[in-house]
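One chain of protein is taken out of this complex; the other chains stay put.
Chain nomenclature is as follows: A, B and C, assigned in order of appearance, with residue numbering initiated at 1 for each chain independently.
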Amino acid sequence: MIGYLKGQILSLSEDSVLILVNGVGYEVNCAPVAVSALEEGQETALYIAESISPYDGTVLYGFLTKEDKQLWAIFKTSIPNTGAKKALEYLNKALRSVADFHNAIVKKDPKILTGIFGFTAKTAEKLIHSLDGKMDAVTIAGVPKIKIEGEAPFMSEVMMALTALGYSPMEARKAIDQLYKTGLANDSVENIIRAALRILKK
Amino acid sequence: MIGYLKGQILSLSEDSVLILVNGVGYEVNCAPVAVSALEEGQETALYIAESISPYDGTVLYGFLTKEDKQLWAIFKTSIPNTGAKKALEYLNKALRSVADFHNAIVKKDPKILTGIFGFTAKTAEKLIHSLDGKMDAVTIAGVPKIKIEGEAPFMSEVMMALTALGYSPMEARKAIDQLYKTGLANDSVENIIRAALRILKK
Amino acid sequence: MIGYLKGQILSLSEDSVLILVNGVGYEVNCAPVAVSALEEGQETALYIAESISPYDGTVLYGFLTKEDKQLWAIFKTSIPNTGAKKALEYLNKALRSVADFHNAIVKKDPKILTGIFGFTAKTAEKLIHSLDGKMDAVTIAGVPKIKIEGEAPFMSEVMMALTALGYSPMEARKAIDQLYKTGLANDSVENIIRAALRILKK
Partner (left out) sequence: MIGYLKGQILSLSEDSVLILVNGVGYEVNCAPVAVSALEEGQETALYIAESISPYDGTVLYGFLTKEDKQLWAIFKTSIPNTGAKKALEYLNKALRSVADFHNAIVKKDPKILTGIFGFTAKTAEKLIHSLDGKMDAVTIAGVPKIKIEGEAPFMSEVMMALTALGYSPMEARKAIDQLYKTGLANDSVENIIRAALRILKK
């Protein structure tokens, strides 16, 4: 029934927000990476999906963009044994770089999923198998629209550069993890490699 | 519980709209023909019916007029094995010309249903049988009110004219389909026949 | 969850209203006598009770006053085999004169219930038995408050006067029915008797 909420952020927890819309505060589950982009008091809008359970009633899931909501819906419907919460966890990882995630699924390359996103090998295989041909279904008014327009699949390049310089995939990924935490992972490939090297040389 | 929503159209898809009402965006399933009469950003009001399912919770169905909602309700309750979504499909076709649809049911004439609305012969019989005597129940404050006041059952006349001029029912209907798509099907009988002939002579 | 709605009456049917509250139109079932006190376009407030059904979801019942809602709740919980809709029917009759209704229950006098309210003898017995001692539970902030303050149990007096003048209970009740329909039943006992006699002498 509810597909969108526009209001003020009352409070944030690690994986949910309380958004005040005309006097009613809605509890909305969000991916941690989405929560980190929000601030208390901020006016914002979330695309909403509902999950119904006989015990919890209507539970809301929120997304910063329509594409994120569509990806979440694809994960929920395509990946076996994946409910609303689990799909949000997959989305939280995929949002690191939708381009790389999409690239890994299209190329059926589990190493990208384990290397950049930290999935286990078993989960990587499951994702590749169940999302095969599904991710292009993310369309906005008929136009295929996964966030790869502005985003070249660059995280793979960063990984290749670091491993070519002798660092192990594990070391490279830890450096990338840290860059995501400090918000430095949205820069050009060169700058990200330089920033990663500074971390690795400490 | 909810019977009406008044707000701004946030987005449209082929068979649903997202309508923003005081900060809450409601997802509403609509007949494609109704969606085509709406525009993003437009302030509008929809008559709403609810359908409850244990998995999807409360699902909203929207209609541009009270009569459309009443027709949908009649389809849903009178036609066997017809849930909310299926009733919307029937409504979408009937809205081509409620007058002709009503005329076909009253006269128990399956050819109108197959000719103008593209129903199969089997479905046409089912509609005639299950809607017998039901469509006059559409009343507004006691007055029987199916949209036949302004609309003479004219689509039948267009069909008769075109078939009299030697075109097969199939050809005639395809021309009429095209007129509906271009919005030219709401004119006088003569103009519609001229427009249909221009299409048929291409 | 919802206990009150304040907004504008969008439309009325015999036993329901559509009330617009900040862009959302709520469908509310009401006693016909309550609907007759409302007008389209009017700003009003209704006390609301919810009835939940797996097929219809949340169905709203509306009342002009807190006492009416409490009476409805007593009927629903005390009278056997009485759901929300049936309780509304009982309320609709009782609202003719809550004082007389309460008087009939307290005095265990089925003749008042059959005479004034048109209940069958069987239903009258069921009401007297199941509502015994229950109607005084209508309290507002601790004070027993059935609408008998302003209303002396006068309909009984009108009935006694008419039957004393030789009219049968059936004739007397028909006259009273007519007075209720024309809204003349909210006057002094004397005026009501005079109005009833004018009807009976036609």
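Simple rule for what comes next: a residue touches a chain if its C-beta (ideal position, glycine included) is under 8 Å from a C-beta of that chain, and two chains touch if they have at least 3 such contacts.
As the structure is a prediction and not an experimental result, all values here were calculated from the model.
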| item | value |
| --- | --- |
| Partners of the unshown chain among those that are drawn | A, C |
| Contact partner of the left-out chain, one of A:41, A:54 or A:166 | A:54 |
| For subunit A, the residues touching the chain missing from this view | 10-11, 13, 18, 20, 22-27, 54-60 |
| For subunit C, residues in touch with the removed chain | 1-7, 21-22, 48, 50, 52, 54, 58, 66, 141 |
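Keep in mind that, in the parts below, only the chains that are shown with their structure count from here on.
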| item | value |
| --- | --- |
| Contact graph of the chains (line, ring, star, complete, other) | line |
| Equivalent interface positions on subunit B and subunit C, same or different at half | different |
| Approximate Å spacing (C-alpha centroids) for the pair subunit A, subunit C | 58 |
| Where subunit B touches two or more other chains at once, by residue number | 22, 54, 58 |
